[in-house]
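Below you will find the structure I want to go over with you.
With one protein chain withheld, the remaining protein chains of the complex are depicted in position.
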Amino acid sequence: MRSTVPAGRPNRLFRNLNSKIALIPMILTALVVFLGGTVWTVVYSFTRSGLLPRLTFVGLDQYERLWAAPRWIISIQNLAIYGVLSLIFSLVIGFILAALMDQKIRFENTFRTIFLYPFALSFIVTGLVWQWILNPEFGVQSVVRSIGFTNFTFDPLYNSQIVIYGVLIAGLWQGTGLVMCLMLAGLRGIDEDIWKAARVDGIPMWRTYLFIVIPMMRPVFITTLVLIASGIVKVYDLVVAQTSGGPGIASEVPAKYVYDYMFQAQNLGQGFAASTMMLITVAIIVIPWAYLEFGGKKRG
Amino acid sequence: MANISALNQTAAGFDAVSDQLGSGPRGKKPRRTFSGRNIVIYGTLFVAAVYYLLPLYVMVVTSLKGMPEIRLGNIFSPPVEITFEPWVKAWASACTGLNCDGLSRGFGNSVRILLPSVVVSIIVASVSGYALANWRFKGADLFFSILIVGAFIPYQVMIYPIVIVLRELGIYGTLTGLVVVHTIFGMPILTLLFRNYFTSLPEELFKAARIDGAGFWQIYFRIMLPMSLPIFVVAIILQVTGIWNDFLFGVVFTRPDTYPMTVQLNNIVNSVQGVKEYNVNMAATLLTGAVPLFVYFVSGRLFVRGIAAGAVKG
């Protein structure tokens, strides 16, 4: 009945052929777009590309010009201030909110819905509504003045010294809900017995959080940190909508620099160099994390 | 000696207990609703809630006021005279550059971008995730790692090469081009989402189906798909909000007459020409935010699950 001849070993490439065909889009995306595109941009950042990409290498010229440009320096400064503060505040606020939400409170769902809804909104919407609220003629400043504090000044969007803090307020409003959710998921993932043990041992709640729970949540913190940080580097729409980089160039950010030089100033080389700098920044954040997260596991 | 004294103590304790029987604390420990602890917890949460709700409130009230009232009053006061004119204007006649047909054009564009992008990106990513989870072959994980690492690369780094490729293919500035871009950049998170989900399904199910003789597509359509409704809903939520809220790709990959709603909104509000009509601006902002907000409020827990799944497991 059955053949006694062993089945020929099919060519490895054609085994489960369908699964390989199905992965072609992913492989193309990974190799051509992500890897290829990145390498292409990095290579062209060493050229004298202007209106069109040209392969005339000029060494580090583009980078020298970049770091000599006041607008780039301001962009980097803004990114640093925005980044550090946004990290600290969103982690602290997010964790506190999550810890409060974790106290078996009533209306938990209502509160969560309220804290998280801004995350569903785009940065454009976020930027525009905070532009309106921070409008000195009609917004918070005028309201506070109208109730008697006539010297009250709060016009971050029109003051180049503090404009980035105005953007920060909007950014925190949009993003802390997400951090809260991640933290809450982390808190819920902690063994109930830890809390029971701490209670039986008579350890006050704040100490339990500080010395037991937070150290246990290290992975959640790190993941959140990396997520926020790599998001911060990309910050673009928020600034475009809220301040358009102004007043003057006081609230410029690197991502906007890239876009403006690539698509408006038609100075591609600058755009490529600036985007490569962004790439390096992200790499500095992500690589140590990836090393800790995945490199360590393989050996363990 | 020690044993005896311990015994005595136990006995004494026993007596004390029996003395208290019937009179001591009993049943549920009474709790006050307004304990200091509760005031701190609910107080803080309430203040935070006000901060988060305020902008939504300001948007709504501003959009319902007339301009004269805005100039006189403060932004937090409810409208004295409710008018829907700003909404009508924002939708039908606000100007961006030379076009004065309001946000309705951007809305239409966004819908036409959204539907195919969501469908295509989810189909491609779910099949990839399934192949990665169940049909591992040598090298597949390498590509997947590149994909995930790629998710962290700023879009700005990859945008220009994509522009060139799309231009060469003749689809730069077209709807097809934008769908391709959304599919590409949705790939890492969605593939991860689906891969993790399919991996979490019992592997034995897949094995049983293989023994039953089902092939790649048969297992996908007849075994996996019927079990994956929740994750598809999560993916749809993720993509609908993500693509609707996109600004960068809209600006780069579309032309002014095919701008999505976010780009058009920004152009309306931040245009330097003409008198600023804050009420129209806020109505336009609300209109643009309405779609993701609707998705968010309707989907509730699934939305949370989506971002948590996408983020924490990443």
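By written order: A and B. Residues from 1 in each chain.
By our rule, contacts are C-beta pairs under 8 Å (C-beta built on N, C-alpha and C of every residue); 3 or more make two chains touch, one makes a residue touch a chain.
The rule is short, and it goes like this: contacts and distances are computed from a predicted model.
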Practice item. From the list "Cytochrome d ubiquinol oxidase subunit II", "Pyruvate dehydrogenase E1 component subunit alpha", "Malonate decarboxylase subunit gamma" or "ABC transporter ATP-binding protein", give the UniProt name belonging to the chain omitted from this structure. Key: "ABC transporter ATP-binding protein"
Exercise for review: For the chain that's not shown, point to the residue among B:Arg37, B:Arg71, B:Lys207 or B:Arg301 touching it.
Suggested key: B:Lys207
Revision key, fill the gap. Out of B:Ala49, B:Ile75, B:Ile113 or B:Ile223, only one touches the absent chain, namely B:Ile223
Revision key, fill the gap. Per the touch rule stated above, subunit B touches the missing chain via residues 202, 204-205, 207-214, 218, 222-223, 226-227
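Note that in this section only the chains that are shown with their structure count from here on.
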Review point. Taking each chain's centre as its mean C-alpha position, how far apart are subunit A and subunit B in Å?
Key: 15
Check your understanding: Where on subunit A does subunit B make contact in their complex?
Key -> 15-16, 18-20, 22-23, 25-27, 29-38, 40-42, 44, 53, 93, 96-97, 100-101, 103, 105, 109, 111-125, 128-133, 135, 138-140, 142-143, 146, 173, 177-178, 181-182, 185-186, 220, 223-224, 227, 230, 233-234, 236-237, 240-241, 244, 255, 258-259, 262-263, 268, 271-272, 274-276, 278-279, 282, 286, 290
Check your understanding: What does subunit B use to touch subunit A in their complex?
Key -> 41-42, 44-45, 48-49, 51-56, 58-59, 62, 70-71, 74-76, 124, 127-128, 130-132, 135, 137, 140, 143-144, 146-147, 149-150, 152-162, 164-165, 183-184, 187, 191, 215-217, 241, 244-248, 251-252, 262, 265-266, 269-270, 278, 281-282, 285, 288-289, 292-293, 295-297, 300, 303-304, 307-308, 311-312, 314
